[in-house]
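Now for chain A:
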Amino acid sequence: MKSRNVATYGMLIALAFILSYIERIITIPIPIPGIKVGLANLVVITALYLMGPKQAFVLSMIRILLVGFTFGNLSTMLFSFAGGILSWILMVLARKIQGLSMTGVSILGGVGHNVGQIAVAMFVVNSTTLIYYLPVLILAGLVAGTVIGILGALLVSSLKHMH
Partner candidate 1 sequence: MKKKIISILLGIFIIFNLSACSAQSEKRYEASFLELFDTVTTIVGYANSKEDFTSYSQMIYDNLEEYNQLFDIYNDYKGVNNIKTINDNAGIKPVKVDQKIIELLLYSKEMYELTDGKVNIAFGSVLSLWHDHRTKGLDDPSAATLPDMEELKKRSNHTDINQIIIDEDASTVYLKDPDMRLDVGAIAKGYAVEKVTQTMEEAGFVNVMISVGGNVRALGHKFDKKANEISWSVGIQNPDLESAETTIHILNLSDASLVTSGVYERYYTVDGKQYHHIIDPETLMPAEYYASVSIVCEDSGLADSLSTAVFNMPYEKGLELIEELDGVEAMWVYHDGTQRYSSGFRALINQ
Partner candidate 2 sequence: MIKKKDLILAAVILIIALLAVIMITFTKVEGGEAVITVHGKIYKTLPLNEDDIVTVEDESGHYNVIEIKDGNVTMTEANCPDILCVKHRSIHYNHESIVCLPHKVVVEIQAGEENNIDAIAK
């Protein structure tokens, strides 16, 4: 089981890398650096359902660090961390709700990701004015989360067959 896990980890991180790269190419008209579509969340939620919350968290942090050092810088990592942590908390909690499928969990993950980033941005510039961006970002997170939720379900089921 362990070697399978390592292999799965490796594959998921590689996937995260690719997704992060794709994310950088897609630009959103919201001028806050560090705001991303949250594609990499796909990897985290897959890990969450495939392996468990702890592994998902570890994966998320590794992903942020590696991607941050490769593509971004220290300050963008800060936003990624904030988004990642809030997103993870919400997803773990959401998963416990009966009747909520992976899509619903992913939605909360996506929204949480963006809210976390805005919260940190507000803290960094020491200004509350950024809160006006929140509605748009929540909508973006909702959309991304839905898409990822569906993709994630597909990914999880195909990976489960491999186990």
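One rule holds for everything that comes next: a residue touches a chain if its C-beta (ideal position, glycine included) is under 8 Å from a C-beta of that chain, and two chains touch if they have at least 3 such contacts; residues count from 1.
How these were chosen: all candidates are chains of the complex that A comes from, given by their letters.
As the structure is a prediction and not an experimental result, all values here were calculated from the model.
Enquirer: Scan 1 or 2 and return whichever one touches chain A in the complex.
Expert: 2
Enquirer: Touching residues of chain A toward candidate 2 in the complex: what are they?
Expert: Touching candidate 2 from chain A are residues 31-34, 73, 75, 97, 99-104, 107-108, 111, 121, 124-127, 129-130, 132, 134-136, 138-139, 142, 146, 149-150, 153.
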